[in-house]
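Note that one protein chain of the assembly has been removed; the remaining protein chains are unaltered in position.
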Amino acid sequence: MVDISKLIEVRGHARGGQGMVTAFEILAKIFSYRYNYEVQAFPFFGVERTGAPIQAYLRISPETILTRNYIYEPHLIIIFDEGLIEQTPVFDGLTKEGTLLINSNKPPEYFKGKAKHIYTIPATDISVENKLGSKTLPIVNAAMVGAMLKILGADIGEAMEIIKDEVPAKPDANAASAETAFRQVKEFTDEHYQPAQNGQSPPAGKEPNWEVPFWDQPMSINKTGNWRVVAPKYEDLEAPCTDNCPAGTNVRKFVKLASEGMFKEAYETIYEHNPFPAICGRVCPHFCQQNCNRIFLDDKVNIGAIERFIGDKNGQYQHKPEPVQYKEKIAVVGSGPAGLTAALRLRKLGYEVTVYEALPKAGGMMRSGIPAFRLPPYVLDKEIEKIQHQGVEVITEKRVTIDELDGKYSAIITAVGSHIGSNLRIGSNEQVIDGIEFLRKLNISGNQEQIKAGDSVAVIGGGNTAIDVARTVLRLGGKPTIYYRRTRQEMPAIAEEVEEAMKEGVPIQFLTAPVGLEEKNGRYELIIQKMELGEPDESGRRRPVPVEGSEYSVMTDKLIKAIGQWPDPFVFSGNEIEARQGRLDEKLAGSKTPVFCAGDMAWGGTVVEAIGSGNDVAGEVDAFLREKEWEKPEKAKEIATHDKINYRYYLPTPGNPTPVTTPENFVNNFAEVAGGLPEDVIIEEAGRCLHCGECFSCGNCLNYCPDAAIFIDDDYRLRIDYDYCKGCGICVRECPCAAIQYDEKNRLSEEKEPKELHQK
Amino acid sequence: MLQFDTTEIEKTPRADLLTRHTKKVLKGNSAAAIAAKLSRVSLVTAYPITPQTSIIEEIADMISKGEFDAEIVNMESEHSVFAALIGASLTGERVFTATSGQGLFYAHEVLHAIAHMRLPVVACNVGRPSFPWNIWADQTDSISQRDTGWVQFYCESSQEVLDTVIQSYRLAEKHKLPVMVVLDAFYMSHTSENVYIPDQKMVDEFCPPREKTDDQINLKHPKAFGGLVGPDIYDKYNRLHWESICKVEKETNQLGHEFDEAFGRKYAAVEAVNINEKTKKILVTMSSITTTARQVVSRHPEVGLLKIRLFRPFPKESVLKVLDTVSDDCLIINIDRNFPGETEGAMMQEMKRALHGVPNKIFGVFAGLGGRDVSSKTIENILEVDFRAPGAEQVIWVT
Partner (left out) sequence: MGLKDKVMIPENEFLITEESIHGGALSCRGCGWTLLARYVSNVMGPETVYVVPACCFSIIAGPNPMNLLKGTVVHTVFAAAAATATGVRRALDRQGKIDANVVVLAGDGGTFDIGLQALSGAAARQENIIFICNNNAAYMNTGVQSSTGTPVGARTTTDPQGKKLPAKNLMGIIEAHHIPYSATASPAFLTDFKTKLQKARDATGFRFLMVDGPCPPGHKHDPDRSIELARLAVETNYFPLFETENGRFNITYTPNVKTPVSEYMKHQGRFSNVMREKSGNGLETIQHQVDQNWEHLLNKQTSN
């Protein structure tokens, strides 16, 4: 505690805006009104700017004070901002027995050697807790008053009223802050303290060079970087498109490359994660696109079309087969997207891989479940051939079980997909056609007998299979009607496909469910019940609830179900095994060879999810074989979500939708419906990318920095000059794409390298 | 010591230089305007105010006729008149303006700025007082600017106005100080009298063009002029200013000597007439009153005359030198045509300051304020005052 039986001289160091001058006035009033002391509180009246270092002085004395000058040899030094220690000579002149109070979270011992008596108080934390000031500048004065009262041996209770009266706003929060600080002051006394220097005298001052008061030194000798309380820094965030790609594709990157016409590089970027860009460009639901931040401006970037364009150029690019470098051999069961992706990854890592396919052609569900008018077979063939060209062996028409493969391979990956349709609660297998099987037959053999021209066909379901089935029926000359128990909004099918089906003339009866089926004269009477939407279920979609007494009947020639699929248990020799991503339990799989599982049978239901699954399982198998720990690549923590995007800077530009042809005559017309976009349009469309989370050198930061603290370095990158950045935050707020963040940990964020560059 | 004759008022050029002068009958205001032209002033700012107006009118006229190569800018106020001179003078031009009374008061702020920016501005002030409205001779306006840091000369004749303006540019530019040349309203501003106008070549030789120096605006070497100066250096600028001010008196005398050599007319900081060991009374005067006082002094052998030409900085050394020979009982009577809101006139204050420790008694007379005529009778009256009488006032008013 400071002895106040005689004159005490206090010098304070703070930043403009922290409230130090008010704090000293409050203390003066407390000592005058409550203790009848003589007091003087005064600032160094200078160029006060928010954040700039300032000084103030306080004298309290039981006797008349006979001095009015600044204080050079204080008994007590108060530091309102720890950051000032390195920036200004705050300790100068402190007397040998002097006391130091620092606003710091650190224990007082940390500052050993600076004074004999050292106190610390976490005034910033206390003030922030009491919501005083802002993140960029907490107003710490009340807490500092509390701490000083403690050091000066005053009574906090008696001071309360004065504190409340004197603070400009929030009297209770300030009082609470002072009280907390009074109790939390930590003390340390260093009996062996020796001051480094004795006293400080008024500065001698500079000599003018000329009689005329002019000067020409650059302002840059005044380093305003020490005003900073928070520091901005360039730090990319993950874009929602990339973040939402189940395959892990760096979507933002390939779109950017495409916008620059660098299609080869774009192709390579996609291929790193996804060997099926031409396919995905056509059939993927494009979670990237669905989560595109541009939706909040005008319309999503048509990433699908871009991907398709890049994929379709694949004929121009060659992949070199990698040499086999490991003795371990790997079997993959199923040549769908998951199986082929996993096979390619492992092959490229240096394993010999064999893929077993039950059907005559590779491709899995891509081959069997997607009609040609959405995915022409040649597109599929080309991308699969590329995989084979890279050394993956594919054996078709070989339906295998794990038991057959056991012992012959070092690892087995099962990726057989979900090819068994779920059953309706009505009708028999003879009465109800399985949609997935219907599509498979047609796709593999090129013909079918079930649907005849002129048939009316009821299609039950709301997924992609239902839509594909209905559109296929249309092309077989039938008259499809889709019955779906919820509304269009809840339909799991790709929205564009639904749109297309409707455009082609497929009626969809929403909020309907079949509840009964009767054969009548070789036709079916289908009883339909109307539904309404109730509470949301686990999937988040609103649950359909039957409307009692709403049943009605329709006559139909054929009934096709498309309400979900299940994996075929054949691979596990008929054992119903709950398949899940990654290595299966040894006992469960019932084999000596480790069994891994991927694709639709494990999770997902789209090509892209299967690709992601294939990537993961390949990683896991490799890790297992190389006896390494495997962890799924971590997702980025911070995403450049739409609330972080500054839309004002983006020019609203209409998107370029995928051109779709609605044929005049559907019958036997399996030509691809969706078309590609020409190169110039693709470049234009890719140019609509907002570059979420990644600096694209737009220069807003440079433009708007009031302190000329942004510069372009030798590599044409935008950089922050921390010598001058005051931390105003304009660059953070005005960055259109959320590529500048506050550096919470390091407010003085120093990057030595750019400064040197800057001097060049 | 520089002793002048009573008749020296005529200021006729030395015979050998007579042919290089043109004799003209001119008003004081005209003399000021011609002096500006002869000094090759390049930029003049103007705003009318009685009784100064004809100075800028004549300048405007000469410029419009192509006789005077300068810019004249009609400003919107005297404040702007002087503020514009800051810019022009900093840019390196030789600048001039003239004002009077209210105008000078209005420009007060800028006068400080000019002086402390160390700009060699020369301006004429035709003295007139402040409120209530009055346009006649009075020095209160310029006297109240004595602390602005300007050098002040008070002139007695049209010839002196012309000569002093020319000398002022030499002084101003050498020491980086602004100079105010004061002439009395009407008694000088509007009084036509003989003036010998030197030929341009003589003036050019005496007062060469303003030098380009590094403390002026140079677009190729950008600088900042006059920004914020902190406590650590402000007084150092004041000290430099003070050092220059300290040189002015000596410089004025030196310039007067040089001017005499070149033009054949003598000038100094002060002028002493009939001051010697026998002098019983000395009248201390400035401006037009001096001329009338010369006449009175010529009738009174025991009375001397001390004309203060350089008022700011006050020529203490010269005054002491003049009074060096006088006896201790010689009375010093200051005639002040100004009212500085003090118990004493400005000149009396300055003289008391200068004569600190000198045994002679000092008295003050307020005379001629607001243009009240100061005739030889007025001055005789002053001489008749028995300042030694018991109970006599130290400061009196005469009418």
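General remarks:
So that you can tell them apart, the chains are marked A and B in the order they are listed, and the count of residues begins at 1 in each.
The rule is simple: a residue touches a chain if its C-beta (ideal position, glycine included) is under 8 Å from a C-beta of that chain, and two chains touch if they have at least 3 such contacts.
Here the structure is a predicted model, which is why all the values come from computation and not from measurement.
Among the residues B:Ala88, B:Cys124 or B:Val181, only B:Ala88 touches the chain that is left out of the figure. Across A:Thr354, A:Thr465, A:Thr512 or A:Asn700, the residue that sits in touch with the chain not pictured is A:Asn700. The chain not shown here is touched by just one of B:Ala36, B:Ile55 or B:Val110, and that residue is B:Val110. Residues touching the missing chain, restricted to chain A, are 16-17, 47, 49-52, 134, 136, 206, 213, 215-224, 227, 256, 259-260, 648-651, 653, 684, 687-691, 696-700, 702-704, 706-709, 711-712, 721, 723-724, 726-730, 732-734, 736 (touch as defined at the top). Of the residues in chain B, those that touch the hidden partner chain are 42-43, 45, 71, 73-77, 79-81, 83-93, 95, 109-110, 113, 217-220, 222-230, 233.
Heads up, the rule we're going with is that only the chains that are shown with their structure count from here on.
Chain A and chain B, compared by their mean Cα positions, are separated by 80 Å. Taken in their complex, chain A has these residues touching chain B: 46-47, 203, 205-208, 210-216.
Chain contact summary for the complex, chain B toward chain A: residues 116-119, 176, 214-215, 221-233, 235-237, 240-241, 244.
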